[in-house]
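Only one protein chain is missing; all other protein chains are in place.
Note that the chains take the letters A, B and C in the order they are written out, and that residue 1 is the start of every chain.
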Amino acid sequence: MIYSLLVLSSPCSGQGSGTALRFAESVINRGHQIHRVFFLDEGTLAGAVSMVSPQDESDSVQLWADFGTQHTVELILCVSSALRRGLLDSSEATRYEKTAATIHPVFEISGLGQLVDAALVSDRMITFGG
Amino acid sequence: MVLHTLNAAPGSTAFSDCLRLLKQSDILLLLGDGTYAALKGTDGCSELKNSGAEIHLLEPDARAAGIVDRLDMQFKLVDFDTFAALSERCPTQQAWY
Amino acid sequence: MTPSNNRSLLVIVRHSPYGSSLARTSLEVALSSATFEQAVALLFMGDGVLHLLPDQDSSGIEARNIAKLIASFPLYELDNLYVDEAALSQYGLALSDLPQNLQAVDDEAMHELLCQHDHCLGF
Partner (left out) sequence: MLANSAFDKLGFLRRLSDWTPEVAEQLAASEGIALREQHWELISLIRQYYEEFDSSPAMRPLVKYTAINLGANKGKSMYLLSLFPNSPAKICSKIAGLPKPDNCL
């Protein structure tokens, strides 16, 4: 089956983001395809490349990025949620006259249309919040 | 058949809203703070059981909470692969948090 | 977009309008679905019914007015709007108090909505 995930939880508070990642790995282990992971609202912090985790904690941004690369899964950050949280790719940084890109390059910034599109093509849409 | 995922403690509005829409034919997966609803002998636990739904809880979350030895035996501890398998069985999922 | 693959969406709003950014985000998801001509329904459940209060004035709290945004729904042809009957009465509201054209639903009907749609997005 084709899955897409909607992640609303911040990786910095609560378990939602980490739960989504481990769920995603299991879905792939079971032979399904993940079409897209769409990060919305607080969830967009999953792409914050400037986030620094204590050395004895896992680096959630890197874990998502590794997952995206390894399984070639699209990791999309909602543009309006991302901008409000200071998350920009290099082209957004230029557009908005900010000094630097702040998202991990494996993530992409795009519009809510990508969530709508994911819902259209996926057999399962699983939401992670809280 | 709906897969409900609940990660809010009993007493929250998420818990009570979930309970209202949890039908016998549905599956409930407790995760995060939702796992506390499986504590043996609590009101939350009996309310969930009364729904007649199939109820599971995510093992790592229940272990983190320190409640594994205090759970109602009727509920099953599951891993992430089982979570994925539950999502295969249910065409729609509703997240309560 | 692959319109041949049309799948219906149910957006469930359960959080209060100004307590978090989640609320407005959820409405934007519904509007976006409508913009892309995706079959979408919106259910205001629990505290979510507070979105529907008329007379909201957010000018003093540096937030955009949610009631005004909701008033634009008909222009997006976002017409499948449902509201949790029990939550309305819990907050002492009647359907007739609300400006929008809404359908009141009980628990059974809400569960039916979960089953009828291909995907639920719960906020």
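Keep in mind that, in the parts below, a residue touches a chain if its C-beta (ideal position, glycine included) is under 8 Å from a C-beta of that chain, and two chains touch if they have at least 3 such contacts.
Just so it is clear, the model here is predicted, and its values are computed rather than measured.
Student: Name every displayed chain that the left-out chain is in contact with.
Tutor: Across all of the complex, the chain we cannot see touches A, C.
Student: May I ask which residue of C:L31, C:V83 or C:L98 touches the chain that does not appear here?
Tutor: Only one listed residue reaches the unshown chain, and that is C:L31.
Student: Which of A:A65, A:V79, A:I103 or A:A118 touches the chain that is not shown?
Tutor: A:V79
Student: For chain A, which residues lie in contact with the unshown chain of the complex?
Tutor: For chain A, the residues touching the absent chain are 78-80, 83-84, 94-97, 110-113.
Student: With the missing chain put back, which residues of chain C would touch it? List them for me.
Tutor: 28, 31-32, 34-35, 64-65, 68-69, 71-72, 75-77
Just so it is clear, only the chains that are shown with their structure count from here on.
Student: May I ask you to sort the chain touch graph into line, ring, star, complete or other?
Tutor: Looks like everything touches everything, fully connected.
Student: Counting only residues that touch at least 2 other chains, which ones in chain A make the list?
Tutor: Within chain A, the residues that touch at least two other chains are 125, 127, 129.
Student: For chain B, give me the residues that contact two or more of the other chains.
Tutor: Each of 14, 91, 93-95, 97 in chain B touches at least two other chains.
Student: Along chain C, where are the residues that touch chain A in the complex?
Tutor: 1-3, 5-7, 9, 21-22, 25, 28-29, 32-33, 35-36, 38, 118-123
Student: Within their complex, state which residues of chain A touch chain B.
Tutor: 1, 3, 9, 14-16, 19, 22-23, 25-27, 29-30, 32, 124-130
Student: Note which residues of chain B are touching chain C in the complex, please.
Tutor: My answer: residues 1-2, 13-14, 16-17, 20-21, 23, 91-97.
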